[in-house]
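Before anything else, here's the structure in question.
The complex appears here without one of its protein chains, the remainder shown in place.
Think of it as A, B, C and D in the order they're written, each chain with its own count starting at 1.
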Amino acid sequence: MPNRKINWYKYAAPANFYPLAGKLIPWFGIPAALLFVAGLYIGFFVAPTDFQQGDAYRIIFIHVPAAWMGMFLYILMALYAGVGWAFNARLASMMATALSITGAMFTFLSLATGSLWGKPTWGTWWVWDARMTSTLILLFLYIGFISLQAAIDDPRRADRAGAVLALVGLINVPIIYFSVQWWNTLHQGATIRLLNKPTMAPPMLAAMLIMLAACWLYSIAIVLMRLRCIILEREHEAGRTLTLGAKTAQFSRMESI
Amino acid sequence: MFRWIIRRDLILAWRRRADVLSTLFFFVIVVSLFPLSISPDPRLLKSIAPGVVWVAALLASMLSLGRLFSNDYVDGTLEQILLTPQPLYLIVLGKVLAQWLVAEVPLVLMAPILGVQFGLSQNTLVVLTISLLLGTPVLSLIGSIGAALTLGLRGSGVLVALLVLPLYIPVLIFGALAVDASIAGSNPQAHLSLLGAVLALSLVFAPWATCAALRISVE
Amino acid sequence: MFRWIIRRDLILAWRRRADVLSTLFFFVIVVSLFPLSISPDPRLLKSIAPGVVWVAALLASMLSLGRLFSNDYVDGTLEQILLTPQPLYLIVLGKVLAQWLVAEVPLVLMAPILGVQFGLSQNTLVVLTISLLLGTPVLSLIGSIGAALTLGLRGSGVLVALLVLPLYIPVLIFGALAVDASIAGSNPQAHLSLLGAVLALSLVFAPWATCAALRISVE
Amino acid sequence: MNSLGCVRGDRRLFSGLNFSVSAGTLLQVTGPNGCGKTSLLRMICALLEPAEGTIKWQGENIRTLGEEYFTSLTFLGHRNGVKEELSAIENLRVASGLNGIDLRPKAAVKILRDMGLEGREQLPARLLSEGQRRRLALARLAVCNTTLWVLDEVLTSLDKAAVALVKSLIEKHLDNGGLAIVATHQELELNSGSFLRIELAS
Partner (left out) sequence: MNSLGCVRGDRRLFSGLNFSVSAGTLLQVTGPNGCGKTSLLRMICALLEPAEGTIKWQGENIRTLGEEYFTSLTFLGHRNGVKEELSAIENLRVASGLNGIDLRPKAAVKILRDMGLEGREQLPARLLSEGQRRRLALARLAVCNTTLWVLDEVLTSLDKAAVALVKSLIEKHLDNGGLAIVATHQELELNSGSFLRIELAS
């Protein structure tokens, strides 16, 4: 997040970050909405119909950005979780938690659009293609992270446990990726492969890039919103500490005999 | 009371909803492991699909069964339940029912989606769902015997627990064969009726065995 | 001390040998189900054999993982172990080693016998055994991370599976591919070396992650 | 109750034990560790079968009475019987529900307050301290309307306030014509009800 460089330390405290995030959300959210509209417009009305696939190909404008976001956000999430764990930075840990759901959602979206696309083009909803399979595994990794955090009530423990898992997952992602590629190519030849990249018409490329930018802005906005919710939840508990916790320990006696 | 037991177990399941969801995801992941380890060839996958889905269902139910009594045993609530003025038979039935609702029903609902990944036809998907609907209660019922027996970990009980596992086999075979038959285009009804018979049988006898096993384990 | 941990876990496993046996049994049942539920076409069987054996091994090992730390956690011995003046790394390694010896080695020894059922040639059986020998320690090592992370959480058995199964996939793929290669008559060495590399990697890193997870979970 | 004997494994813990308890009486079972207090109490609850002799409740063998007997019995063992995931309120309500008493949440809160668990009603029992969990288990005594209470080492991990609380609960129970069988290592001195004591030798 670019703005985080300014005054990092001040805003590293969740309580200070909360209002800042509130101010930032519209700055990302509104452009995201505008770009979505623009991208979809160009994608659906300006870009020419593909001569092979007809209009079905237009799913690409959602499918590809979603697939990319799913992968990027996992890396981002693992990094935030790791930072939060190593430096005991609560905000970073909360960021990871907030990112996980968005990332899982994008991954799911790419799976869903992919199989919607598969039906008209390949005639089946699903084939065990390398790329599709590794996207599926990525979704499993997200789900593991989310379930683990959901199963732990103590937020501190949830953060740290999540960090261990995310980092282990991060080391594994490339291994998984390559193993899946091997598995698919070394078997009985290529079954059905993703279409070769068609030479893109400029409006298609533009639409794709605009959609990608929209997805980024949307992710930032939604993650900030989610972060605000998490901060509110946790600081609410801490807030009660301040009011309820007025009772402190007393030594009624401390005697030596 | 019957409804208190079910209610309690459902509340507990809700508290542990991550647990319930993870049983479901576990099922999904296990099913997806097979294509990864075998090959992505759709024809081959179609022919192994029934076996794969059934083994995964069995595993998922087995994993969630382990906890059927052991949590209650460890924290002493099982003793308390045994001392309530309710017929133990009903209590066991209630617990098994709650477990089935929570752990197996979502799995049965998920199975058709997984079937699509293996390229099964619509007709076959229906048979798959029905066979699971008939078979999973049997898994829960028989599994409850094993869960009760392994509680106290007494020498004899443990041996019998090993005997419970083979009892799953008929369920697996009938279930998988019914789906196979439907893939091959023949009528799966014979297998499904057999499954139904096994269900009726275990509905009557399994809770008794579980009650007996519980009493032995708690002593 | 390292040898005390191993010794203790081996005695405990012996006392609970039913657990060990049922893991093995489970492995056998899962593998045997496939010839039963799929057409007895030998060519088909042969082509799915590596995948089936590997998935079954993976699932069986996962079943036994749930118990790796949880028993010690419940009765308070884990606290005691964490407070011993030994490097935690060694202790974790010791426990994982003991678990491997008890739960996985019998399974590796059983695999060739099951392979015969699928009509695998002698040469392939050797490759199968070697691949399992290299792969199963990785399963234990990675699994120990999951077991430690889910310690004390209710329903941890399924959660462990959920966390760990996606991480197991490379092992599964390389293992199954090695056997596949051998069936196809080509050289499985590349896959086996990859398995070895994964083993080395996880031998170094996994215990660290497990230690971290244990400390987090006990707090 | 008649000529009770208990054999555990190859070891005879006690034999020829004979006693009967009448309404309004507290029976305290004492003795060194491992003398068989818990075993005796579990026999009385029909959780363990006596090696010799029979246990009778209102003239009938408890084995033949079955569930009917359990309607008049409340047992509290070494383990609390508290579910860690349920909150204090839910624990209490479920325990009552299983015994056929439908406890309203309000009433449950009141009882928990009386047991000194104010402010912890909504916490999952897992987060309670050892003593608080024990208090939660004891709260069942305030709900049930049974005549026979069998309590194994009730005073474990309780502070002084809680001990006083337990005593007053038992006193009230005895005054209402109840029976209590209690195993403890500490003395339990009550101001009302009659008192009996069995001391088991090791």
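Criterion: contacts are C-beta pairs under 8 Å (C-beta built on N, C-alpha and C of every residue); 3 or more make two chains touch, one makes a residue touch a chain.
As the structure is a prediction and not an experimental result, all values here were calculated from the model.
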{"item": "Identified contact with the non-displayed chain, of D:V21, D:L48, D:L103 or D:L127", "value": "D:L127"}
{"item": "Residue numbers in subunit C that touch the chain omitted from display", "value": "1, 4-5, 7-8, 11-12, 15-16, 71-72, 74-77, 79-88, 218-219"}
{"item": "Absent-chain interface as seen on subunit D, which is shown", "value": "8-9, 11, 31-34, 37-38, 78, 116, 120, 123, 127-132, 134-135, 153, 156-162, 185-186"}
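Going forward, only the chains that are shown with their structure count from here on.
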{"item": "Pair exhibiting more inter-chain C-beta contacts, A-B or A-C", "value": "A-C"}
{"item": "Whole-Å separation of chain centres (CA-atom averages), subunit B against subunit D", "value": "37"}
{"item": "Interchain centroid distance [CA atoms averaged], subunit A/subunit C, Å", "value": "31"}
{"item": "Contacts with 2+ other chains: residues of subunit D", "value": "84-85, 124"}
{"item": "Contacts with two or more other chains, residues of subunit C listed in rising order", "value": "154-155, 159, 162, 165-166, 169, 173, 180"}
